[in-house]
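Everything on this sheet refers to the single structure shown next.
All protein chains but one are shown at their positions in the complex.
Showing chain A:
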């Protein structure tokens, strides 16, 4: 159940995991304002990838990845063709 230290590795692993089985994968976002922490988890109930942060600069990255996965989920394509790289 790896917790990633770098955002890039996490983002790549998360997208890869999603593409292996879109129906199984879920993305969980947990924000605690009182602690000033944000945690994102991507799992297919077998593999679990996590990234935790307390840095404001990561909010944008996390929100972009979230949006990207959302768009992947609603698109009818079987694999992401032209995805803009962050």
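For the reader, a short list of remarks on this structure follows.
Basically, a residue touches a chain if its C-beta (ideal position, glycine included) is under 8 Å from a C-beta of that chain, and two chains touch if they have at least 3 such contacts; residues count from 1.
As a working rule, contacts and distances are computed from a predicted model.
A single chain of the complex does not appear, and UniProt lists its protein name as "Signal recognition particle 14 kDa protein", one of "IBH1-like N-terminal domain-containing protein", "3-dehydrosphinganine reductase", "Signal recognition particle 14 kDa protein" or "DNA replication complex GINS protein PSF1".
Residues 22-23, 25-34, 36-38, 53-60, 63-64, 66-67, 69-71, 73-76 of chain A touch the missing chain (whole complex, contact as defined above).
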